[in-house]
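Note that this complex is displayed minus one protein chain, with the remaining chains in position.
Chain lettering (A, B and C) follows the sequence in which the chains are written, and residue indices restart at 1 in each chain.
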Amino acid sequence: MIRTDKHLIACFVFAAAATATGLLVENAYYLQVMIFIGINTLLALSLNMLMGYAGQISLGHAAFYGIGAYTTAILSTTYNISPWLALPAAVFTAMAIAYFVGRPTLRLTGYYLAMGTLGFGIIVNIIFREWRSVTGGASGFVGIPPLEIGSFAFDTDRRYFFLVWGVVLFFFIICRRIIDSRVGRALRAIHDGEHAAAAVGVDTAKMKLKIFVLSAAMASLAGFLYAHQIFFISPGTFSFLASIRIVTMVVIGGMASIWGSLLGASLLTLLPEWLHAFADYEMMIYGLVLMLVMIFLPQGLTRGILDIYENSRKKNDK
Amino acid sequence: MTSNAHLLAIDSISKAFGGVQAIDTVSFALSPESITGLIGPNGAGKTTLFNLVTGIFPPDSGDIRFRGESISGKAVHELVGMGLGRTFQNVELFSSMSVLENVLVGLHTRTSCGIIGSVFRTPRLVKEERRARERALELLDFVGLADLAHQRSSDLPFGWQRLLELARALASKPDLLLLDEPAAGLNMGETDTLGELIESIRKHGITVLLVEHDMALTMKTCDRIVVLDRGKKIAEGPPRTIQSDEAVMAAYLGKPK
Amino acid sequence: MQEFLQYFFSGLTNGAIYGIIALGFSMLYRSTDLINFSHGEFVMIGALSMVTLTMTLKIPVIWAFFIVVFGVGLLGMVFERLAIRTVKRPEPIVLIIITVGASIFLRGAGMLVWGKNAQSMPPFTPHPPLDIAGARLLVQSIWILVIAILIAACLHLFYRRTLTGKAMYACAINKQAAWLVGIPSKMMILLAFGLSTGMGAVAGAIIAPVTMPAYDMGAMLGLKGFCAAMLGGLGSLWGSLLGGFLLGVLEAMGVGFVSSGLKDATAFLLLLLVLYFRPQGIISAASVKRF
Partner (left out) sequence: MLPKSKMRVIALLTAIATALCLLFAAPVSAEQKKETIKIGGIFSVTGPASFLGDPEKKSMILAIDRINDAGGIDGHMLKAIIYDSEGDPTRAVRNVQRLITRDDVTAIIGPSLTPTSLAVIPVIERSSLPLISCAAGNKITDPIKPWVFKTAQSDIHAVASIYGHMRENGIQNVAIIAVSNAFGESGRDQLIEQAGAFGIDIVARESFGGADKDMTAQLTNIRSAEPDAIVCWGTNPGPAVVAKNAKQLGIDIPLYNSHGVASPRFIDLAGDAAEGILLPTGRLLVAGILPEDDPQKAVLSDYMEAYENRYRETASAFGGYAYDAINLLAEAIKGTGGDKAKIRDNLEKIQGHVGISGEFNFSETDHNGLAPGAFVMVRIKDGTWELVE
C-alpha cells in the first residue's frame, strides 16, 4: 500500500511534468518525438508486464502492435467505421488472437518460447505483406483518418500529445495496480519459479495466458495510436526487428519496472536522433551502447543507476 | 477400513522410469490429524512417491485418493485448492519478492481478486487484500519471522527460508501438508524448533506427511512411520516398532544373510 | 517428377546453408548453453572476407578459406573475451541482448569495411551444373553439402573421441562440477566460441559464390539457421543438419506447391507446429530448458 501511494505521487508529478511539456513545447518536431516516446512507452510497458513481471519472453510482440494498427486502418478507412468503434474491434482482435496463439505457445519455455513467439511474429508480418487486397501489401496502407470527438479533432501534434500521454499515464496506474495485487504477485511468482508457483496453488497456464492477452491488448492500443498519428502504415514497421526493439527497450530500461519502460522507450527513441550526427558509424555505436549497458548494468538502467547511487551513498557513510 | 476414514489413501500405486521400477505397488493411508513419516535409504523412491502424491506426474497404476476423491489427472494447482500443501527439498522461494509477499502468494487459492478487480479496487477486494495481509502476518508470526516481513526473501539465512516456505505452504490452508526433507541443511537447534512447529501445526488440525532423512526428528515427532526400500513398502507402524524392525535394519545397514 | 526433383535440389542447396549455420548455433548451445544471435554476422564476415581475399588479393581459394576460418574464429574468441565473459549477470536474456547488440555492431562494421553493395565471386570449381533426371544441381551446392556433412561428422568425433570435446560438453552440463574435476571452463567457453564462429565463417566462405554476400545478409541467415537448429533439436548436431535440410526442402516445396509469397510463412508455420507438438525437436538432445 505504501508503495502504491508513492507510485501515485510519482504519477502525479509525472502527469504535471507531461502537461507542462505539452503546453510549453512549441516545436512540432519535439512534440512528435515525444508522441512516439509515448507510443513506445506503452509498447514497452505491455511487454514488460509479460516479460519483466511474468518472465515470459516474446520476440513477436510487434505482431500485436501491427494487428491493432491494421485493424483500425482497415475498419476506419476501407469500411468508413468511426475509429472509436474500430478501437474496441482492434483491441478485441488482438486479444482473441493472443488467446488462441498463447494457449499452445505459452506452454513453451526459454529459447523455445522465444522461437515460438518469433515465428508467430514473422507469420503475421507476412500476412500483412501478402494479403494485398486488404492490407495494401508491402507499399503500405494510405489515408488513415485522424481521430475526432464530435467536432474536436486530434489533428495537431499538441492535442495528440495529450491523448497519447493521457493513455500512457492511465496504463501506468493500471499496471501498478495489477502488479500490487494478487494477480501481480502470482505473475512474479511464476517469474521466480513456475513449479513453486503451481505448488502454492497458482494456475500458471491460465495466469500466463491472461497476462499475454492483456499485453496484446495494450500493444494493439499502441498500434491504434500509431496508425492515427502518422496516417500511414506498412508491414516494415511491425517486423521482426521492431519486436527486437521492443524487447531492447524493456531490457535496457529495466525488467519488472514500470518507470524502466518509460526510460527504455525514451532512450531507444532518442538514441537514433542523437546518433544521427555519426552517419555511417551510427549502427556501430548503437550496437555498442546496447552491449555496454548490458555488460555493466545488466538489470537495466533504472536499477543500475539506483544501485550505483546506493553504493556511493554506502561508501560515503563509511 | 473405508477410505473416508482416511484423509489420504494410497492404493497399490506403481511408477516406472524407463526400466527402473521406482515405486512398486505401495499402499498406505493417513488418518486425519496424524503425523506420518516416510523414510528409507537413498534411492528408495521417497521423492518419487512425494511427486506422485503432489500431482507432478501420474502413477502408472493404482490410485491415490484425497478425502475419498481420486487425484489422478488433477493439475498441481488444483490439488492445492483441494487442501494439499507442500514444501520443497531445496527451498523454492520467490526470490525477487519480500517475505510478506511470499506468504501472500501462498494465499492465492484463498483469495479471489482478478485482473479487472485489481484495477477497479472494489471495497470488497480492498477488504480482502487487507485481510490477506493480516493473515500473512499472523502466519509469519507463527513461524517467528514477523519482524522480517519486508526483507527480500533471498536475503534470509537458509534456516529461516525453510520456515518462510512453511508459512507459505500453511497460507493455502491445507488439510494435508507434505514436507520434503524439511530438516535438510538445518542445525540441531533449528531442527528442534522445526519439530515443535510441526507439532503445533498438527494441533491446528492439519495432517502432516514428512519425508525425512533425519531419524531423530522422525522418531520424535511422528505417530506412524512408513519405510520404503527399492520402491517397495517394507514396514509400517509406530516409531518404536519400526526402530526394532529387522527388515528396516537390514535395508539401512545392508542385508545380513 | 522433374519439377519435384528440382524443388528438392533447390531445397537441398538452401537446406545445406541453413544446416551449416544451425550447426554453429547447436554447437555453441551444447557447449555453453547460450544462443549467439550475432552468429549470422560472423557468417557475413566470413563470406565477405572470402570475396576480398580471393577477388581483390588474389589468394588461392583453399588458402583464403583457411585464413578466413581462423581469422573469424579468432574474432569470435575476442568477442567472447570482451563482451561475454565480462558480463556481470550472465542470464540468458542479458546475453540475448548483448549478442543482438553485437550483431548490430558487426553489421555496422561490415558496412564500413565492405560498403553497402553486394559482392560476388566465381564458384570454387568451374563445372557446369549437373543434370540429374532433367533437374539441375550446381556443383557448388554439392560442395556445400559435402562440407556441411563433413563438419557435422568432425564435430561428432570431437565430442565423442577427444578429451577436449568431452570436457566441453561436461562444462555445459554443470560448470561447477566440471571445475571440480579440473576442467578449465573459461577456456572451454572461449574455445567453443572460437569453434562456433569459425564454423559460421566456413558457412560464409562456401556460400559466398552462390549468394552474392552483402553486409546485411546475416540477419535473415541467422534467423533461418536458428529456426533449423530448433527444428532438429537444439544441441543436437545431426538434428541441426537435418533441421536445415528439412527447412530448406519445405521452403522449396512451399514455393512449388503453395505460393512463393508465403514461402517464409510455410517454414515458420512448420516451426510452430513442431514446437507445439514436439518441442524437443525432431532429434532431441537435451530436455526443454527454462531460462
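Assume contacts are C-beta pairs under 8 Å (C-beta built on N, C-alpha and C of every residue); 3 or more make two chains touch, one makes a residue touch a chain.
These figures come from a predicted structure and were not determined experimentally.
Contacts of the undrawn chain with the visible chains, over the full complex, involve A, C.
For the chain missing from the display, the contacting residue among A:8, A:28 or A:308 is A:28, taking the whole complex into account. Touching the missing chain, out of A:72, A:220, A:237 or A:257, is residue A:237.
Contact between chain A and the absent chain runs through residues 27-30, 32-33, 36, 129-130, 132, 137-140, 142, 226, 230-234, 236-237, 272-273, 276, 279-280, 282-283. Listed for chain C, the residues touching the missing chain in the whole complex are 3, 6-7, 9-11, 13-14, 17, 111, 116-118, 120, 122, 129, 136, 138, 207, 210-212, 214, 216-217, 219-221, 251-253, 255-256, 260-261, 263-264.
As a working rule, only the chains that are shown with their structure count from here on.
Minimum number of contact steps separating chain B from chain C: 2.
With centres computed from CA atoms alone, A is the chain lying nearest the middle of all the protein shown.
Distance from the centre of chain C peaks at B, each centre being the average of the chain's Cα atoms. Taking each chain's centre as the average of its CA atoms, chain B and chain C sit 48 Å apart. Averaging Cα coordinates per chain places chain A and chain B 41 Å apart. Residue ranges of chain B in contact with chain A, taken from their complex: 54, 75-78, 80-81, 85-86, 88, 92-97, 101, 104-109, 111-115, 117-119, 121, 129, 132, 168-169, 171-172. Considering their complex, residues 35, 83, 86-89, 91-94, 96-98, 100-109, 111-112, 219, 223, 226-227, 230, 234, 259, 261-262, 264-265, 268-269, 271-272, 275-276, 279, 288-291 of chain C touch chain A. Chain contact summary for the complex, chain A toward chain B: residues 174, 177-178, 180-186, 188-189, 191-193, 195-204, 210, 214, 256.
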